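Quick one: this structure, given as structure tokens, is what I'll be asking you about.
Of the protein chains in this complex, one is absent; all others appear in place.
Letters A, B and C name the chains as they come in the text, with residue numbers starting at 1 for each one.
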Amino acid sequence: MGSTYGKIFNISTFGESHGKAIGVVIDGCPAGVKFNEEFIQNELDKRKPGQSRITTQRKEADSFQVLSGVFEGHTTGTPIALVIFNEDQRSKDYGHIADKFRPSHADYTYSAKYGNRDYRGGGRSSARETAARVAAGAIAKEILASVGIEISAYVNQVGKLKLDKSYQELDLSQTYSNAVRCPDATMAEEMFNYIDETRKKGDSIGGVITCVAKGVPAGWGEPVFDKLHAELGKAMLSINAVKGFDYGSGFDGTELYGSEHNDAFYTDQDGKVKTKTNHAGGILGGISSGEDIYFRVAFKPTATIMKDQDSVNEAGDAVTVSGKGRHDPCVLPRAVPIVEAMTALVLVDFFLRSKADKV
Amino acid sequence: MGSTYGKIFNISTFGESHGKAIGVVIDGCPAGVKFNEEFIQNELDKRKPGQSRITTQRKEADSFQVLSGVFEGHTTGTPIALVIFNEDQRSKDYGHIADKFRPSHADYTYSAKYGNRDYRGGGRSSARETAARVAAGAIAKEILASVGIEISAYVNQVGKLKLDKSYQELDLSQTYSNAVRCPDATMAEEMFNYIDETRKKGDSIGGVITCVAKGVPAGWGEPVFDKLHAELGKAMLSINAVKGFDYGSGFDGTELYGSEHNDAFYTDQDGKVKTKTNHAGGILGGISSGEDIYFRVAFKPTATIMKDQDSVNEAGDAVTVSGKGRHDPCVLPRAVPIVEAMTALVLVDFFLRSKADKV
Amino acid sequence: MGSTYGKIFNISTFGESHGKAIGVVIDGCPAGVKFNEEFIQNELDKRKPGQSRITTQRKEADSFQVLSGVFEGHTTGTPIALVIFNEDQRSKDYGHIADKFRPSHADYTYSAKYGNRDYRGGGRSSARETAARVAAGAIAKEILASVGIEISAYVNQVGKLKLDKSYQELDLSQTYSNAVRCPDATMAEEMFNYIDETRKKGDSIGGVITCVAKGVPAGWGEPVFDKLHAELGKAMLSINAVKGFDYGSGFDGTELYGSEHNDAFYTDQDGKVKTKTNHAGGILGGISSGEDIYFRVAFKPTATIMKDQDSVNEAGDAVTVSGKGRHDPCVLPRAVPIVEAMTALVLVDFFLRSKADKV
Partner (left out) sequence: MGSTYGKIFNISTFGESHGKAIGVVIDGCPAGVKFNEEFIQNELDKRKPGQSRITTQRKEADSFQVLSGVFEGHTTGTPIALVIFNEDQRSKDYGHIADKFRPSHADYTYSAKYGNRDYRGGGRSSARETAARVAAGAIAKEILASVGIEISAYVNQVGKLKLDKSYQELDLSQTYSNAVRCPDATMAEEMFNYIDETRKKGDSIGGVITCVAKGVPAGWGEPVFDKLHAELGKAMLSINAVKGFDYGSGFDGTELYGSEHNDAFYTDQDGKVKTKTNHAGGILGGISSGEDIYFRVAFKPTATIMKDQDSVNEAGDAVTVSGKGRHDPCVLPRAVPIVEAMTALVLVDFFLRSKADKV
């Protein structure tokens, strides 16, 4: 019972990796939003498999259908149902792991929790579900864009390869110009080669995505539990393979003194309250400050590898999980649009919640 | 509207730093839980101010009253209201910052959001609110203890001082034996001195808390959004001054290959499915695996420092925020019981939610 | 943002009368429930249009597809998506009312609320949406049946024709044996003729449905707001055309003295606590008592009639809404399975919630 997210802009996703379809119902999207099918498809295309040789070769067009909630090109305020029928199901690929627990996958824990488990391709635990989030996130992005908010994520680290530049030093419009989704061309090439070598070895590798949201006005976020960064953290951690989240100065900031870390306020020439530095990451006390919001998301190496591994089966017997099938040697490139989508879903919900702040 | 947490074990906290009282209403605590006032008070005492010279000298007994939900020593299943009346309010301490935005505090963002702001001691944004969480968390701990779960947090890092041992190498029963709440006596002393020097300089410092939950059975957590680690992350990030969260291998794990990172399953002598390593941090696909759950929580340096700082006031004019009043030079020691409490609140909610997993 | 229902067994319905499809996502259905497609279809068939000459002649097979959440004949604990594609859309039927507000329909209020409105057949406000509820309700019924609960609704009144018998005097197995859904054959015939005459006059008529739930154990319901009868009331009032709800002695009981109305407790031969009378309708203080739960649901006459009516259009000009198209002269017969479905959805949610009542 955890497949819904959002208090007002409320999404419910459904679907398994190799079931009939995946999709999402959005209950609480305001009426009158221009519905841009092309933009949604474009977002889905950024996430879809088979885009380069460093992503899984599963073939899915990921084209979606709108079942409800849209009329004459605009949202009507009623639930929007979007569905993507699965095409390349190839369930036969999974017969060999039907009763085996793949290491570091969710097979065992789903089994422990539910008993009854759709083992094909990870079933519900597959990252395939995130296509539904990207579709919903695209609508959220459109609403946010209409109030001047832009969200940009990019790959900041792959394995030990780290981009040694802050987001301000990068041209974020270049992120989607390469298969890795790193806005720095030189580093993108290095990362590509590194991932490709990892792939050839039948192995996988982790990394870090950085995300920036510009244009968020001061005042969004709902302390004390639904702090803006707490919901961003939850949303990011809900993405497959994510192991960590920090914002602003994050883990690095723990080594600083307060006198170094505090962001001094000043008033700019337009009379707007600003801060000289932004260790806060655009969020103070769980509420946006009007400065850029930025955060990092840590991804573990893909659990699926092309090597034999020791494991057990449902009966508890020792078995070998052999490395075959299709997989992403590094989930980061395809995760970039997912991070953006989840960010948009969090922000749009706080945008709508903020409307009730004052009488 | 974000002061409630939990789907079944639902808490609503209230209260400002220098208002009449703070407290919590728990709606959804099961009936029949032994109500141990002494244990709750003991937990509150771990968090209360004035415990040593490295914590704020504000005087608060933090003794609580039970207003409802308990009868003849047990919970009745009806809402439990706990209240702590504020004693040492000293609002006059705050006249000098009534219309000033203290750097890296939430004064400005609360003002931007709500207009009307209780400026005394940070009002609602004060960490004083967390006493209510600790009280509620104590009840959650009691329920969890009854099913064999033990939660232990400790200070792992202060500034650049890092404990270079895993939790398995430590005697966690020693955590509360010192003022810093670090279970390693040597490191605890170093940290104490470091914090004390920082205090003398009128400055503050950040750090990292590690938390371990032992005994959680396989099967808790609700994918795809309410994953166990996603809720833990949200809960930790909702604590004042927290800037980051990771679990298991976390950010460090991003540098590993899948073949290094994957945790191989085996069956132990009791027929229980176990993993040889635990990079997963006890959580796979958002569901507990039965292994130890462990995670890290990053805290920024306290925003209040005893130095003059540049800022602006409500009118936008440049002002100086002078360093006076009382503060914690390092929030970590007092945050240890808060981290434990929030962990307990997350786990107890998933425990109750898990009861509806299967017919 | 009001298209979801249920705290644990949570449903989200979507779809418009003449859109591409209607459907439902169930998040929170326990794993391991036998998934009986035939039973679901059978329930849908009871609600579908075109069953007799006293119901609308719209042609819809109302056959559903399962998109997710079911594997090898059982639920998996993950979201279950069911979808019914609309067949007989005939949008052209609605061109004549595109900008007119049909009297006692929701055209005007949807327009006032959302601006952007799908006018075809009432769009989201059409009772077509209730097919999704019936499908979800069928699954709820299966779960409840497995713990011995049976839900039976029937038509008790049509216009001034009232069945002067309590539910105990009726053979509820006969309800679906006739087109009216009244278990008393004589009254069913009278009602049928009355509705048919009303239809011939181009008019419509209201009525009352009674519903009985047998086998609900003592202890379900969540005071003080989510009382069992309060949720039943909400659920019934959420059905199209419903104007009132009462349970047990209901409105009639207001005329009684306490000494007449109170239900005396006794212990039966099996040691079970019972009441001699059941004015309470099986619910005391918002919690089931173990006695039969029974209640009444009042339906207004269908707003669509085959007569010309005065109204206004979007511009505010006086217009005539002419009586054409297809409609149900009396919604009661087709509402019987809807009342049962909503009852099941309320009960299954309280069943699952009750699992967390005690430690």
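Keep in mind that, in the parts below, a contact is a pair of C-beta atoms (placed from the backbone, for glycine too) under 8 Å apart; a residue touches a chain by one contact, two chains touch by 3 or more.
Since the structure is predicted, the reported quantities are computational estimates derived from the model, not experimental observations.
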| item | value |
| --- | --- |
| Full-complex contact with the absent chain, from C:159, C:215 or C:325 | C:159 |
| Option from C:55, C:210 or C:311 whose C-beta touches the chain left out | C:311 |
| Options A:77, A:122, A:183 or A:337, residue touching the unrepresented chain | A:77 |
| Residues in subunit C touching the chain absent from view | 1-5, 13, 101, 103-106, 108-110, 112-115, 124-125, 129, 157, 159-160, 198, 203-208, 217-227, 229-231, 233-238, 240, 243-251, 253-267, 271, 273, 275, 279-281, 283-290, 296, 298-305, 307, 309-312, 316-318, 353-354, 356-358 |
| Missing-partner contacts on subunit B, residue numbers | 1-4, 8-10, 12-16, 19-23, 25, 27-28, 31-32, 65-69, 71-72, 74-81, 83, 113-118, 123-124 |
| For subunit A, the residues touching the chain missing from this view | 7-8, 28, 30-33, 77, 143, 146, 352-353, 355-359 |
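The rule is short, and it goes like this: only the chains that are shown with their structure count from here on.
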| item | value |
| --- | --- |
| Distance-maximising chain from subunit C - centres being C-alpha averages | B |
| Most centrally placed chain - per-chain CA mean versus overall CA mean | A |
| Interchain centroid distance [CA atoms averaged], subunit B/subunit C, Å | 46 |
| Centre-to-centre distance between subunit B and subunit A (centres being mean Cα positions), rounded to whole Å | 26 |
| Of all residues in subunit B, the ones touching two or more other chains | 223, 353, 356-358 |
